[in-house]
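All protein chains of the complex are present and in place, except for one that has been dropped.
Right, chain A next:
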Amino acid sequence: MVSPSTPATTLSAKPAPAKPLPYRSPPPKATPPHPSSLRAWLAKARLTKKRPGSGLPARKTIQVLVWVRRLVQAGCLALFCYLLFQTGFRGSFASAEARVRLPLPVEGFLLADPFVGAMTLLSTHTVYRGLLWSLGILALTLVFGRVFCGWICPFGTLHHLSAWVFPSRYGKGSKRVEANKTHPVRQRVKYYLMYAFLAASLAGSVIGGLFDPICIAVRAIGLAVIPAAQYIAGFVTTAATATGIRQVQFASDHAQDFLAASVWQTRQFYFHQTWLIGALLVAVLFMNRFIPRFWCRVLCPLGAFLGVFARYALFGMEKDHAKCTDCNLCLVHCQGADSPQGGVKWRQDECHMCLNCENACPEDVIKFRFLPNRKSALVKPDTGRRTAIATAAAGAALIPVARIADVIDANYSPVVIRPPGAVEEREFLERCIRCAECMKVCPNNALHPAFFEAGVEGVWTPILIPRIGYCEHSCVLCGDVCPTGAIQKITEEQKMGIGQKPISIGTAFYDIGRCLPWSMSVPCIVCEEFCPTSPKAIWVEEVEVPKRVPTAPAAAAPALPSPDGHAARPPQPPDPALAGQPPQPAPALPEPPKPPEPPVLAEPPTQAHEDHLVRIKVQRPHVDPSLCIGCGACEKVCPVQDKPAVYVTSVGETRSKTNVILLEDTDYNQPS
């Protein structure tokens, strides 16, 4: 095999195969050494294990293409992760007035997703903006079949990887061959799901987003994997800090800085009930131990959708059944469980076009080519027509059933606060594919996947939970990344109401029994400070209220914290010459001395051991519902920690004509 002119090539370590492979003529004596030794090296690298059977190697193009496929898969997964990491605002050096938008089309993979395009086309009868890109993937499918599944889909690549890394003992050898044979019954499930979801879309709800692989990948990695990884990294930082060693702290701080600037954000994000999202991801990845690419073969509605179109593909497989020795090598490597082996018909709609089978076949049975003869291929999905129609009908029927539950028309939930720019609820359900882009991008961790708050139709649609994060006044990023227009691309002027009525997502209410100035005679008004509208929706009224000052028995007086309020002053140290020294703790006094400033109207204590009342001034907050935009800043910052004294509900949201309170609206064109 090794050309005699290059005795000491890379092969020196191991002896060349004893017998030259039969298909190759011995190299001519005087050829340049290079190509042949390279070929020998390649052969060596690939074939240290001698190919079984006749040992015919695959065509060079196929060998190369398989590697190209692996690179493309890795590249697409990396690009997907990169875009996901970039789905967040990390600041920039843009000028103060520049509009804050993301520089990259971070929702790109969703825009290219034809199943999302088809669902929203059926529900809204339009193709929203960038979703036109999904035609590209459709075109690719019409030429090459389901190459998206085998080459591009990042979720598919994750399954490909885990089926390779974690097969159980039932996923190896002959068991794997068995698992990789076509199992028509289970592989039909995805078609039924697809038909059901398309029918549901036609009925007005794109719940299929729950099962779209790109949506799942964004949702599960963005809302579960990344925050969990950050949480673990937080433990590491805490441990590093606890060592007290400067270098260790320095290194961990800088590592955290780097990760915060590249993978996650500067703060830990939390997502409402995200455990289920994470657990489902783990479960579906785990299934690869038993059935390789379980997700892609059995459940994926996008795969099914592309499978329907794969029948028109110009590229496909031809088999030479006569040569097949039933070695099953093709089946060991098959991704789609599409019957590549000889003796049966190839299932074009199931094939991921990974080309592994041709690469593995030692007998020259399998050939991928343009315009193959279809003698040994089944191109149409093998689904019973009746079952398909029945499942579609079930999908369509689901929607009215969900709607007669009381969640939309009759009893709209106060906690379903939709992001700013969201369209009216029915249209929202026609558009929102639960991809979680908006939740991932929200800089304040305000948007969360709903659980059952918005009804069964609304699972994992975005709701704003102000207690965890409020809507930043000048931010419009959620609409910026929403691929389907469920959240419209609004401008800052529209959102903040510059020269127009601002977009309101709800209204704030006070729970005055819990509000400090209202019921505890304690100053606060943090809510007013954070209220971003101008004029502020929260206004304060200064009132004089009684405050109880407990008087402890003189003998056992502990150093009480001084009574609050502007009026009450801490006791003064007797010695004025303390300047420059650190101040002393206030000496314990049974009663505060008369403060130097007027507003205290202390009632003289009637008895030495009785509490007495002082009158102090506090500012009590009120909401003006005509100005409130429901951003939730007040709720976020209210110091009453567990159940805040001011909270936002969805009523008064701009997008709804029914979820309203006030008859009149403020005139925003009046000069302020």
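The rule is short, and it goes like this: a contact is a pair of C-beta atoms (placed from the backbone, for glycine too) under 8 Å apart; a residue touches a chain by one contact, two chains touch by 3 or more; residues count from 1.
Definition applied: contacts and distances are computed from a predicted model.
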With one chain of the assembly withheld, which option in "Cytochrome ubiquinol oxidase subunit I", "Spermidine/putrescine transport system permease protein", "Anti-sigma regulatory factor (Ser/Thr protein kinase)" or "Iron-sulfur cluster-binding protein" matches that chain's UniProt protein name? "Iron-sulfur cluster-binding protein"
Among the options A:Thr61, A:Thr126, A:Ser168 or A:Gln268, which residue touches the chain absent from this view? A:Gln268
Based on the whole complex, identify which of A:Cys475, A:Ile505, A:Val614 or A:Val648 touches the chain you can't see. A:Cys475
In the whole complex, not just what's shown, which of A:Asn328, A:Asn444, A:Thr461 or A:Thr649 touches the removed chain? A:Asn444
If the hidden chain were put back, which of A:Ile277, A:Leu378 or A:Leu516 would touch it? A:Leu516
So which bits of chain A touch the chain we can't see? 89-98, 100, 234, 237, 241, 252-253, 256-257, 260, 266-268, 443-444, 472-475, 516, 522-526, 528-536, 540, 561-562, 564, 566, 569-570, 572-573, 578-586, 596-597, 619, 637-639, 641, 672
